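Complex shown without one protein chain; remaining protein chains in place.
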Amino acid sequence: MKSPLIEVHDLHYRYSDGTLALDGVDFVLYAGETVALLGANGSGKTTFVLHLNGILAGEGSVMVCGMPVGKDTVAAVRQKIGLVFQESDNQLFMPSVLEDVAFGPLNLGMDRTHAENRARLALEQVGLEAAAHKAPYHLSAGEKKRAAIAGILAMEPETLVLDEPTTFLDPPGRRALIDLLAGLPQSKILVTHDIEFAAALAGRAVFFDRGKVAGEGPTGEIIRRFGWDKSSHRSAASCSREG
Amino acid sequence: MHIPDGFLATPVWGSLDVAAVPAVGLLVRRAQRGFDESKAPLLGVMGAFVFAAQMINFPVGIGTSGHLVGGALLAITLGPAAAGVVMTAILAIQALVFQDGGVLALGANVINMAVAGVLAGYLPFRYWGAGKWRKPAIFLGAMLSVLVSAVLALAQLLISGVAMPASVLGLSLALFVASAALEGAITLAVVQALETIQPGLVPKPQARGSFIRGALASAAVLLAVVGVLFASAQPDGLEKLAQNVGLSSQARVLFTTPLADYEAGFLRSPWLRKATAGMAGLVLIYAACVLFGRVVSRNRSS
Partner (left out) sequence: MHHVVLERWSRRESTLHCRDPRAKAVALVIFLVIVATTHRSFAGAACAYFLLLVALLVWARLPLLAVLARAALVLPFTLVFALISVVAGDPHRALLLMGKSYLSALAVLLVVGTTPLPRLLRAFESLGAPRFLLMVAQFVYRYLFVIAEEAQHMRVAAASRGASASPAARFRAAAGALAVLFARSYARAEAIHRAMLARGFEGRFRLLSVLRFGWADAVFLLLAVAAPLAVRLALEAGA
């Protein structure tokens, strides 16, 4: 049996004001898998993924590619796990698209020529070669999301983690994102409210409820079990019944 | 209050540019703490906030409205050094992108707003911010920050020989006081609103501040402001002082040598002597501010 890319055991995390955000979460991800993290706002999904690349540190064990995530391994871990944040504007912080996509490779210690080449390759992968010298402000929401993904791809990670990637996208933008992600070989974790997006890409889904994993299984089954194929306020009600 | 190019006399903008270099260097060193650049985005974003904040109108009643300038608010929430760096960055962008303030005059604008204004905005809060005088401290600080910047700018214009009859001077001062009071009111209202939505954003200064020190600091700033204004409106008094101290003759030699080739006639004009004497006064006050700042920062770190 192949070893997992990501292995999380009994993860607990408290905010500075004492609220318990994660209450004993277990999680496993294998190479090539795409997993959707579903759950209401505030259920802990985003807090959870921030532990995978060491931005947050809680109690419990988080292993990435066999390494425990800690101070000495955090640089290596951040190359392996590429995190795409919800708001692209906060991720595209450099003056031009090319400079932004090259940010990761430069931090990995590559020299300028190699970093620029990596950046251009990544931009080609997402179809944005022509936008290399544009300022991020001038891109559409869909282009920004692709540029952000390029910034991660330029680091050649093993796993892509995307936090609510379809939030600001219109239906054509969503379609384009689904096509793009479907064509990428890395394993993926998709934190999302978008049922169709999850169903289109993820074979497995994990349902978060108030900091715990309330259920796990094939995506379609999880969506039905927690009532998310109907309106969202019904799913909150069904959560409290089952949680 | 942003002085454009062409207003200040050469010795004035020249020496202020020279004075601004070490001042900004000091601010950057204190704000950055070592080689870590990770605070740059925070300072940058808060600088963008100040720009954006100027779009929000605060009604003053009679159909007019004002807006936040921001020096004191930044000083209270980010600390004076970081606030100074943010204001400097803002001033540079205003000069370059919005043609608001000159490029050669940048040194003057930085000294007025990013150094003196921020310091004046911070001092009352530093000493009174932890106790029951917190609200007056915030109001007074914001008021002083605008007042000090405006008066310094006015002084620099006067020394440079920009014509200002007494009536215009009086009107300007009245406007300064009014906009300073508005800044005080806005800053206090915003800080109070901030404390309701996210108390962690407004730090408490060390409780070691004493009322007397705070009162002395504010009085010193006020005195300096009044002093500068009087000196610049009547440079002859300063000139006599400079002559007695032997400064003005030395200054003349300094300025003659490099510029003699193509400005000989200009240098012997009486107004250069006035300008140099006035500058000597400004430099002295600047030195006092820097020393004061060092004392304050040593108190903070001990």
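A and B are the chain letters, set down in written order, and residue numbers restart from 1 in every chain.
Keep in mind that, in the parts below, a residue touches a chain if its C-beta (ideal position, glycine included) is under 8 Å from a C-beta of that chain, and two chains touch if they have at least 3 such contacts.
Fair warning: this is a prediction, and the values are worked out from it, not measured in the lab.
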item: Residue, one of B:130, B:164 or B:177, that touches the chain absent here; value: B:164
item: Residue among A:20, A:67, A:108 or A:121 touching the omitted chain; value: A:108
item: Residues of chain A (touch criterion as defined above) contacting the omitted chain; value: 50, 53, 55, 75, 78-79, 82-83, 85, 87, 89-91, 93-96, 98-99, 102-104, 106-108, 112, 115-116, 119, 133, 135-138, 151-152, 155
item: Chain not shown, touching residues in chain B; value: 4-7, 10, 13, 24-25, 28, 31-32, 35-38, 40-49, 51-53, 55-61, 68, 73, 77, 85-86, 88-90, 92-93, 95-99, 102-104, 157, 161-165, 168, 185-186, 189-190, 192-194, 196-198, 201, 259, 262-263, 265-266
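One rule holds for everything that comes next: only the chains that are shown with their structure count from here on.
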item: Chain centre separation (chain A, chain B; CA means) in Å; value: 46
